[in-house]
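Notes to accompany the following structure.
Only one protein chain is missing from this complex, and each of the others stays in its spot.
When the chains are written out, they are named A and B in that same order, and each has its own residue count from 1.
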Amino acid sequence: MTTRTAPHMRLHINWTQCDGRGLCTELLPGILGRDDWGYPVPLDHTHEPHIPAGCAAEAAAAVRLCPRLALTLMTAP
Amino acid sequence: MTVDAFPEESGPQQGRLFAAGGPSLAEHHGRFGSLPEFRRPGALAALLDEAGLVGRGGAGFPTGRKISTATGRGAIAIGNGAEGEPESRKDATLLAQAPHLVLDGLILAGEAIGARELYLYVPTRALATVRAALDERHDARWHRPHVNVIEAPDTFVAGEKSAVVSRVEGGPALPRDQLASTAVSGVRGRPTLVQNVETLAHIGLIARYGPRWFRSVGDPSEPGTMLVTLSGAVRAGGVVEVPTGVSIAELISHDGGTDLRTLRSVLVGGYHGTWLTLASLGDFHLCRPSMARAGASPGAGIVHALAIGDCGLARSADIVTYLAEQSAGQCGPCINGLPRLAQLLTELAYGTATATGAATEIRRIADLVDGRGSCRHPDGTARFVRSALDVFASDILLHNDGQCEALLTTVTGHDSRKESRV
Partner (left out) sequence: MDQAMWALGRGTGITALVLLTVSVALGVATRSGRPMLSLPRFAVADVHRAAALAGTILVALHVLSLLADPYAQLRLVDNFVPFLGAYKPFWLGLGTLAFDVLLVVVVTSVLRHRIGVRLFRAVHWGTYALWPIALAHALGNGTDPSHVWFLVVVTVCVFTVVASVTWRLRADFVEYATARIKEWP
């Protein structure tokens, strides 16, 4: 369920830093899968997967804990 | 100079980009005259919007809109002539034969965005002509902003937008992660316009002859002319300037001087492009709306023909092997996925892989790498691989039985598998 005032959040993956450690895939299992080599796969088939408001905390944790600092949360107005 | 004061009659109709007849400043000035000035901010962008010019580097983004976005304090303009695609020669030809038109476009675009710094990013072989052209301007006392010439390495990804930005900053010519678009934040975080050299050349002409002249040829949705590199099994290969929207069949038979019956397939858009079946060549035209029906695009105008005696799977396997080697080596899915695609396709083309199993696995890996990298290299490779599996589908079954379409339908009757393949 989304409200009209909720900001639209997307997860940006810096692929040049990502080392497929899998912390983000554990915290966001409905949003990210894992490929044959351990790297995250956006399950909505987009370049920057949408983060529903209910997963905001987990997404923030993923950004904070990623050992390669490869994640950024983007909010579109 | 105002927008409606264009001397339309004097605009070249045949061979626009090379109308000067030679690379010298004298020939350029003799044919095209001086560089116009656009005093009103936004005037050039509006003109280009009206002309409907889109980028000729492959992405086809509306040029006027790009210039409007890249306008800002400390803006930087870069002419991109890197042309990393091996089958493409158009930028090299343009820089060799009409460098002054490119420079005109770069200067105009730079002024339009308020740029203090102009760069021309070209491969080693083009450095001499570009520097010579700049020296000519200096000697003739054309007091326009200084153009910095940056050497581009001879790699496939060197012309990628963020790789260009990185190289101009003094770093390696490798793609970078971007949180904002280059037009908004590029070189050192400043608004940066990266424009293909052919697009710049068209800007140089539109500025002189106006939008109506530009639109007088070509496809109405994407008007004007474009440079096409014809390569492969065409009798008359090389760079030609054609109106946009020309049919591919006509391009190959008329400009390429080739009988279509001697071909197996045509690759449009280079190594990140799409194979087309022979039967469909008459239906497809070199413009975005037409090519989009095949899930393809004209790309940077590369049309590569495969002879009827050559195996499409083998050629595709060789190309994917090259693309895997040319990965920047920065992103996991690309580093791991592209060599895997190359290996699977090579086994399918040259080895004894089980046909249906291999094709399914190839599609799975292609879908896996698509969109998962900091540049479009895996995306383009995935598109190319899918088109190879589609167009050469019947050949996959033949290969499974140790046969090959190239063997069965050779015009001259020779066994091309006995020849060495590089």
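By definition in this document, contacts are C-beta pairs under 8 Å (C-beta built on N, C-alpha and C of every residue); 3 or more make two chains touch, one makes a residue touch a chain.
Keep in mind it's a predicted model, so treat the numbers as computed, not measured.
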| item | value |
| --- | --- |
| Options A:His8, A:His45 or A:Arg68, residue touching the unrepresented chain | A:Arg68 |
| Omitted-chain contact residue, chosen from B:Asn80, B:Asn336, B:Ser374 or B:Ser387 | B:Asn336 |
| Hidden partner chain, residues of chain B it touches | 324-325, 329, 332, 335-336, 339 |
| Chain A, residues in touch with the chain not shown (by the definition above) | 17, 19-23, 26-27, 36-38, 61-62, 65, 67-69 |
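What we mean here is this: only the chains that are shown with their structure count from here on.
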| item | value |
| --- | --- |
| Separation of chain A from chain B, taking each centre as the mean of its C-alpha atoms, in whole Å | 33 |
| Residues of chain A defined as touching chain B within the complex | 12, 14-20, 35-39, 41-42, 45-47, 72, 74 |
| Touch list for chain B against partner chain A, complex | 175-177, 179, 330-334, 336-337, 368, 371-374 |
